[in-house]
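Below is a structure I'd like to ask you about.
Note that this complex is displayed minus one protein chain, with the remaining chains in position.
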C-alpha cells in the first residue's frame, strides 16, 4: 500500500511530518482505488482550508469520509432522537471494546454520515483473509448491541436497528450455508440465491434443496442470532455504567476516538466472554 | 427548510404577515422538491383568486393539495355513502386523537381528494427518523378504526377499508420481517419480495426461507393485526359518543381542523391504552 | 353527467321530448368516454333509420350496445339450446329480482350479444363507490342462479356457467384476500398475483404467504361460494313457478325489460333471504 | 353458412346437382375461412382430375382434408402395426357408435393423415355452444376406447394412445377446474396455467391455490378418467364381436363411412350405459 | 426410401453390384436428409480412397458415421480403461442379444466415436411407429446392462454409466407421465417441463400438479428402473461366461458385427425373461 500511496501522491504537496508508511498501516483492506481516492480527498480538503500542503488531519478526514460516508451536519435531529442514537452507537461501541475477537473501534459518531444517523466504525489491525468462527460470533454480538442498548435504556425497541438485523441475519446465514459453521448442518454448502447478472441477463437461481433443509437452515440461523442477542444483553447489563458513560460522552462530543473509548472503558484488557 | 423556502419564494410576492419559519415548522418531512412545489401551488392559487400577494391561506391550501391530493368536488356521492364515509373517517380521527403515540391529526375531510373518498391526514410535530414499536401499534389501531366505526354504526362492513387493510398488513409484515418486533420471530430479517428493477431488468427474488418460517410470519402478522383491531373496537365503543359527534360535525362542515377535533374530543390529554 | 351529455350532443339534432337529465340518471357508472360513445351511437342508429332527429329509442339501443355488446342475430342456435339459455338467464333474473341487495335488472335477453349467448344486465340506481358484504353475497347468489336453474329444469349441468363460476370465484377471492370479509382470515390483505406490466416488463409476483394461509384462503373461498349456491338453490326451488314463467316469457319475446320482469314477479317487495 | 358458401363459390363452376344447402348442413362448426378453404380445395381437386365442374365427391374429399389433415399414403406401415391401428381406431369407433351423448362418427380410417397413423372423426349434427356433463363423460370414454381395444386384443399397451391420454386428461381437468363438474371441488374456478403471450411477452402465471386444492384436483381428475376407462372396458368387452368386425372391415377397406359403421353395429339405437 | 436414394445418387457413380433397395432396407428410421447425407458421405469416403465408384463398404462406413458419430482413433485410452469399456459395452450387447423385445444389435465398438468411449448400436428391422410396454422394459434393462457388467467384473461402479442412467430415467418418466404405463398412476398425462422456445422466447412451464402426484411419479419411476436393474443383474449373472467371451473378443477386434455377436451368443433364440 505504501508503494501505491507514493505513486498517487507524487504530484500532491504533503506536509513534511507526514509518513506514508503510517497512513499505509492505518488503511488495511483499502484497495488501490480507495487509496487514490484517499489522496485526492485529502488534497481537496486541504485546498478548501487554503493550506498549501496536505496535513495529517486532512488524511484522517478523507479516510473517515471513505469509510463512513460524508458527514451530513445539516440534518435536523431532535434531542430525544439524538439520545436514542447515542445509546444505540454506545451499545455497539461497548461490545466492540469488550469482546475478544472484534476489530478495534476506530471512531464512533452521532453526526449523521451517508445514509446513517450514527456510525460505529471498526478497523482491523492487519489485513485479514480468513475469519474464524469466534470472530463472527463476536461480530454478531456487537451488531445487536445497538438495539440491546436502546431497549435497556428506553424500555422499547425502534426501527433504528433495521440494518443491524439485516447484516446479522446475513452473517448467520453465511455461517450456516457456506462456511460449515453449524454442527447440525454439517460441512455442507447450500447456495443462497445469487444476484448475479450474466451476459446482461440475470440468472434466476431456483432453490435447489429440500424444505427439510430449509427448515434446518432457518432454525440454525435463528439459534445463532439468539445466542448473540443474549450475550449482548448479558454483557451490556453487566457493564451498564460504562454504557451510560459512553453515551453521555458521545452526546457531549458527538465523536469519540479509540483513545476516548479506551479512557472510558479503562483500557481493560479484552476478555473472552463465555457463550453460556 | 426555511432556507429552501427562502430560495424558492425569492421571486414570489408574499403577504407581509407571512413568516416562512412558521411554514417551515408546519411541513416536517417535506423534501426540497415538495417545498418548491408548495410555493408554486400557493402562487397559482393566489393568482386564480386575483390577489397580488400570496396569503397564508394559499399556503395552507397548497400544503393540503400536496399532502392529500387535489379536491374532487364534482364527484357525486349520495347521502347514504356520505354518512358511511363520515363515520369511517371519524373512526380514524377519534383513534388518532386518543392514542398516545400517533402523530397529531392535521385535517379530516369527506370531500373526495385524489383517489380517496375521504381523508384523515396526520402530521408529525417534528421530523422523525426512527419509530418505536408503540408508534406502529397505535398506527395500526388508527388505520383499522375506519372499518370499526362503520361496523359499529351500520352493522356491516364494506369495501371502503380495502386500502387501510392493505397498509395495516404491510406495516405488520415490516414489524415481523424487518424490524425484529415479533418476539416469536426473533431479531431476524426475512426479506420480502423486492420490486427492484436492476439495469432495466427486474430481479425476481425467490423465497429464501422455509415454509415453517412462512407460517410463523403469517401467524405473527395476523396476531398483530388482530390485537390492533380489538383495541380499536374497545376504544371506539368506550367513546361512541365522541364518534357520533365527530361524524355529525364532519357531515355538516365537510372539513375539520385540529382545533375542531380538539374541541369535540375536549383536548382530553392523550392516554396510554393498555393492550389487554 | 348531464353536463357532459350537453357538451357531446351540442352538434347532434335531438328530438324535442328528449331530456338529457333523464338519460344522465339512467347511466350511472358511465365515464365521459362512455357518454360520448352513447351520443355517437345514438346518432348513428338514427341515421341508419333515416331519421332527422335522434329519438329516445335510439339512446336506449345505444346504451344497450355499450352495456351488453352488439347483438348477433345471425348466430344460429337450435331450439333445445335456446330453451337452456332461457332458463339460465331466468335463473339470474329471478334472483336479481328477489334478493335485497342486488342492483335492479335493466334487461334480460336470449339474443346473443358480444361473446355471450344470453345476457342479464343489472344497473345500479345511483353511482356507488363502496359495496357492503351483503351486496357481494347476493351478487354471488345471482351469478350462480344460472347454473342452478339449468340443473333444476334439465337435471344436468353444462359448460354454459363457465364465466359465471369464474366471476363468482374471483369475487369470493377478493372478499377473503382484500376486503377482510372472512372472519377466519381476519382483517388481512393477501395479494393475489398481479398482472402488472411495469416499464414494458411484467413483474412476476411470487407467492408471499405460507401454504397454511393458502389452504385457509381456498377453504374460505369455497365456503362462501357454497353458501351462495345453496341459497340460490333454495330460493329458486321456492319460486319454481316464477322461474318457469320468466323462461316461457323470454322464449316468446327474446327480451324482457324491468317492467316485464316486475309484472311476472308481481312487484313483490324485495325481501331479505336468511343465509341459514 | 349457405350464404358464405354462395359468396365464395360465385366464380367456381359447380356440377348442377350440387346443393349448397346440403353442404352447409354437413359442415357444422366451420368458420368462414374454413368454408372458403373448402371451396378452393374442392376446385383444386376437380382441376387435378381434369373435370370442368366441381362434383360432390370433390367437396367430400376437401372436407375430409380440412377435418383430418392430408392423406399420407406413402408412409410405410407393416402389417402388424396396421392391425394394431385398426383395433385402436375400431375401439374409438365402437364407443362412438354405442354411447348416447357422443357426436355421430363421420369417418374412420387407417390411412395415415397429418401426424396421425389413423383417424376416427366425429361431426356434430348441429352447431353446439354448450356441452353437458354427460357429453364429456362419453367423450372421455370414447377417447380411451383406442387403448382398451389394443389391450383386449393384444394383451399389451403401446405408446399409440399418448395423444388420447393427453386429450382425456385435459378434458377431465377442465371439468374439475373450470366447469364446476366435480362435486367435491364445488362450483369453483381454479385457473390452469395460461400460455398467454401478452404484448410480445409471456405472462408466466404462478399457481395461485394451495397444495391441498392441488391434491383434490389431481384426485378428481384421476377418478373421472378411471371411471371413463372402466366404462370403456366394460362396453367393449360386452361388444367384442362388433369390435372384431369393425377392425376386420377397416383392415380390408382402410376407410369406413357412417353407413359402413352403422351396417356393422346394426343401427342399434344408442343406449345409455350406466356409469356403475 | 429407395426412391429418395435414387434421387440423391443420380450424379454419384456407384459400383455395379450395389443394390439401392438393399441399402434402403438397412436404414429404417432414416429421414430424407439422413439419406442424402449417407450418399454424400459414401462418395467422400470413396474419393478419399481414390476409388472411381462408390462401393458397398463406403455406404457401410457412412451409415456408421451417421448412426454413431465419427471415429476418434487419436484419443488415448489406457489398457485398464479399455477393459472397463469393453465389459460395459458387452453388458449392453449381451442383454440386447438375449432379450425378446429389443432391436437387433447392428454393431458394438470400443473405438471412441463422437462423445462416447464405446458404442453399442441397435437397429430396428422395420420402421416402427408405436412401441409396446415390453419394448421399453427390455430397453431399460439393456441400458443398465453396461453398469451391471462393470460392477460384476470389477466390483465397483464408475461415472461411465452417467448417460445410460439419464436415458433410463428419461424413458421411465415417459412411461409414467405420458404413456399411461404405470398402473398406479393410471391413464393420465402429467406434462414434464417443456423446453419449448416459442416466438423467440422460452415458455417456462410451471408444475401443474400436486406434490402428492409428484411423489407418486418419483416412486413409480424409481420402481420401474429398479426392476430393470435387477433383471439386468440376474440375466448377466446367469450368462457370465458369454459376457466374458464378448468382452474378450471386443478387446481383440475392437469392433463386433451382428454376426460376431451371434457366433458368441450361439444364435440362441431370444427368450422371454420373466420379470419376477
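Residue numbering begins at 1 within each chain, and the chains themselves are lettered A, B, C, D and E in the order written.
Just so it is clear, contacts are C-beta pairs under 8 Å (C-beta built on N, C-alpha and C of every residue); 3 or more make two chains touch, one makes a residue touch a chain.
Predicted, not measured: the structure shown is a model, and the values here were computed from it.
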item: Candidate in contact with the missing chain, chosen from E:68, E:84, E:132 or E:175; value: E:84
item: Contacting the left-out chain in the complete assembly, out of A:212, A:237 or A:253; value: A:212
item: Hidden-chain contact residue, picked from the options A:6, A:80, A:100 or A:133; value: A:133
item: Of E:62, E:161, E:175 or E:247, the one touching the omitted chain in the full complex; value: E:161
item: Of E:14, E:54 or E:117, the residue in touch with the unshown chain; value: E:117
item: Interface residues of chain A (partner: the chain not displayed); value: 126-134, 178-181, 186-190, 198-199, 201, 203-213
item: Hidden partner chain, residues of chain E it touches; value: 76-78, 81, 84, 117, 144, 147, 154, 156-162, 165-166, 168-170, 192-193, 195, 197, 200-202, 204-207, 211, 214-215, 217-218, 221-222, 225-226, 229
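Quick note on the criterion: only the chains that are shown with their structure count from here on.
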item: Multi-chain contact sites of chain B, meaning residues that touch two or more partners; value: 201, 204-207, 211
